[in-house]
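Only one protein chain is missing; all other protein chains are in place.
Chain lettering (A and B) follows the sequence in which the chains are written, and residue indices restart at 1 in each chain.
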Amino acid sequence: MTASGVDVGERETAAATRGVARRRRRVPTPQRMLFFLVFLGIPLAVYLMFVVSPFAQSFYYSLTNWSGLSPSMEFIGLANYQRIFDDPVFWKSLRNNLALLIALPTITIVLAFALAVMVTIGGSTHGGVRGVRGAGFYRVVSFFPYAIPAVITGILFNFIYHPGGGLLNGFLNLLLTPVNAVLGIVGAEPMQDVGTAWLGDQRFALAAVGFAIIWTFVGFYMVLFVAGIKSIPQEVLEAARIDGSGRFRTSVQIVAPMVRDNISTALVYMGIFALDAFTFVSVMTPNGGTDNSTKVVSLHLYQTAFRDGRFGEASAMGVMMAVVTMLVAVVVIGLGRSKKEKR
Amino acid sequence: MGTTASDDMTPLERLGASRRSFLALAGAGAGASVLAACAGGGGGETTEGGGSVTGDGEVTDENPLGVDGAAAVTAVIFDGGYGTQYAEDAGTKYQELYPDATVDVSGTVNIQQDLQPQFAGGTPPDLFDNSGAQKLAIDGLVPQLADLGDLLAAPMLDAEGTVEENLLPGVTSPGMFDGKFLGMNYVYTVFALWYSASEFEEKGWTVPETWEDLMALGEEVKGEGRYLFSYGGQNASNYYQEMALSMAAKLGGPEVLTKIDALEEGAFEQEAIVQAYDAMAEAVEAGYFEPGGEGIKHTDAQTNWVTGTSVFYPSGSWIENEQADVTPEGYDMTGAPVPSLPDSAMPHEAFHGTAAEQYFVPSGGENPTGGAEFLRIMLSKEQAENFAELTKAPSVIKDTVPEDGFGSTALASVNTMIQAAGENTFTYNFSDWYGLGADSITNWTSFLKGDIDAAGLREAEQAMIDRVREDDSITKFEAGS
Partner (left out) sequence: MSAPTHPSTHAEVRERGSGEQRRIPVRRRDRGSDGAGFSALHHAVLTLWALLVILPLLWTVYTSFKTSREILTDPFGLPEHMQWENYSRAWQEAKIGEYFLNTLIVVGAGLVAVMLLGAMCAYVLARFQFPGNRAIYYGMVAGLTFPIFLAVVPLFFVLKNMGLLDGRMGLVGVILSYVAFALPFTVFFLHSFFSGLPDEISEAAAIDGAGDFRTFFQVMLPMAKPGLVSVAIFNFLGMWNQYLLPLVLNTERDNYVLAQGLVNLQAQQGYKVDWGGMFASVVITVIPVLIVYVIFQRQLQGGVGPSTDK
């Protein structure tokens, strides 16, 4: 964003008196004290009261054997954490989360970026750099999946992946028809109809759930990236093209760095989502799939808390998950910052 | 967060969850729970739980509970699968018997939200049906509930004997707590193997009573390109655990299940279990289960079943209601006991039976005696029959369903099963008590999919109960009571 709203004259005087502003920062005036109190105090109070304190309480619960219903609870130290360390299902769930953590942000963001580039600078080379015709249409419809509640998306994909009447297998079998015709002519055994239970087969289930998630989010991030790309000055893109840079190179070397903030926001948000994924997993595979192949920590946590009545242990899982998520966020934000400094 | 897993519960799980939360009481003991502490609130100190429901009115044969005929009575009914009409009808009857009383029957789908403020204000209803996804957490409720022992001992409104003598076997046990009878379950649930009677008639098939016959039918069905069974491996493969355990109980007697409930070592290596699980494995290997079941949910599997992909589905007696929107006309859904293995200890007619829809009388209400009397009216032959007619489901009162099941083939068959079995019913609780439904589904889906064999399945199931037994932090329940 540029300072386009401010007169040049003002800017010059501002530079001249910068020292004054600095000094004021060191010695807060009463007015500034009030400003801080209001601007920082109110949001912090809300945050502390409604987010931090409940979590502090649940951290305490993680050290107890509270059932979630019983009137009393005993302090049992780290016993819940010990149980989790010995719980193979927890580790499997965490592994699934980490798989999603690697795949979801990468695929979603690459796809979203590619689509955003096509819409914005993928147009014909007549005149200025621009998007394809109908870009506005694509941009608007891309957003639709995000507006559908996750529960309904889950139901939709359940029908798509249905081993018998599902769209996916129906489509694959349609492709098989010509293949089998050819095989019939050469006298070979026809290939069997595809009847894969995508959500039940350990090899595909997690990927199948992941695809539904990617489908939901790609358009959303595409819209975000489009906004970012449009804020790149036209001259920069023109210059790149005149330099003989192809669209792919322009995208990777020029556009991507300029929307880096958008990309890192998307990374963090998708990453955090991948570490949760509760709604999609629980709608599509309510019990975490065959042999826990799609179980994620949030689902395991939910079952532990509300089905098994072990709120203490579930809280401990939540605390561990929060630590993992924080580590991921720190790494992503840290990477973003070090790049920024290099530049 | 778009949903909770409770939206996706199968009826079996819901039944389990409701029973589990009640049974969790034994561990919780007396005292208000945290959540219900807010429900206790102002009214809490004035209510003394566990008191008898017999009132101050004159106790006569017509009025065994001593109801004050002029006192108002309020009942709150869960407006779920069974609706509220049956309770409204009982309310009309109450009004007839006590013309001076004001009777208020209301329905809700959110018992907790509606009743918590009432408990908090010290004005709970005189009777309520604690069911549905939003029911009250029971362990906080117990100290505020009246003992319904006098109701059991009271004479029937319109039949010989006491209420208890007219109940189907086994229906009081889920309502017992610390030796007190607090919860009256009103709906009887029969587990059976369900099929289309019209199809069997048309094809000239007979319903297999032995495993051998079932396998023979399986071969014939396979020849038609169909299957014996469909299963929803994502969330409901444990319906087949229920079937296998029922077969094992019939083979070796109810004690087989008691040993599992008691979490005994080697419980899943009992001969009856081995044979029942081997039988299931035989059906899996023969390809009698619809392939792809591991990828679908119970709704899909049951749709496949009623639309003819498969012949049988093991489930509880709610299945006709549950499938009503999808079942084709003239399907004539009918239930039969699961097939027997050779040399079974129990007769073929024996089945797995239990009860649901739990009614409570709060001791802190205005008129707990009226609440109990309302229940006694609901438990009369007339009202029980009315319930069965309205809902096509059997109540817990004996002999209240006519042979034609009010036109419902499912209800008629359930009634026949109940008559034929007599005292030969059994049930098991380990899955509900210890929340093992999810683990059971994981195990059974792997088994039905063909990833593990019967021995592997038994090993996994044994490991599942071993873990519970060896975990001191889990409260254990006494099996066989």
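In the analysis below, contacts are C-beta pairs under 8 Å (C-beta built on N, C-alpha and C of every residue); 3 or more make two chains touch, one makes a residue touch a chain.
Note that this is a predicted model, so its numbers are computed, not measured.
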- Just name the one of A:P163, A:G219, A:G288 or A:G309 that touches the chain not displayed here. A:G219
- Task: Just name the one of A:G77, A:P190, A:P233 or A:P257 that touches the chain not displayed here.
- Result: A:P233
- Query: Can you name the residues of chain A that touch the chain not displayed here?
  - Reply: 1-7, 10-11, 13-15, 17-18, 20-21, 24-25, 31-32, 35-36, 38-40, 42-44, 46-47, 49-55, 57-58, 61, 68, 115, 118-126, 128-150, 152-153, 156, 159, 162, 165, 167, 215, 219, 223-224, 226-228, 230-234, 241-242, 244, 246-247, 261, 265, 268-269, 272, 275-276, 278, 298, 301-302, 305, 311, 314-315, 318, 321-322, 325-326, 329, 333
- Note on the structure: Residue positions on chain B contacting the omitted chain are 1-4, 7, 11, 34-35, 38, 79-82, 109-110, 112-114, 116-117, 132-134, 299-300, 303, 307, 318, 321-322, 324-326
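The rule is simple: only the chains that are shown with their structure count from here on.
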- Averaging only over C-alpha atoms, locate the centres of chain A and chain B and give their separation in whole Å. 42
- Tell me, which parts of chain A touch chain B in their complex? 65, 67, 69-72, 76, 79, 149-151, 158, 161-164, 195-201, 205, 278-279, 282-292, 299, 302-303, 306-310
- Which chain B residues qualify as touching chain A in the complex? 1-8, 17, 21, 24, 27-28, 31-35, 37, 137, 139-140, 233-235, 291-297, 300, 304, 309, 435, 437-438, 441-442, 445-446, 449, 451, 473
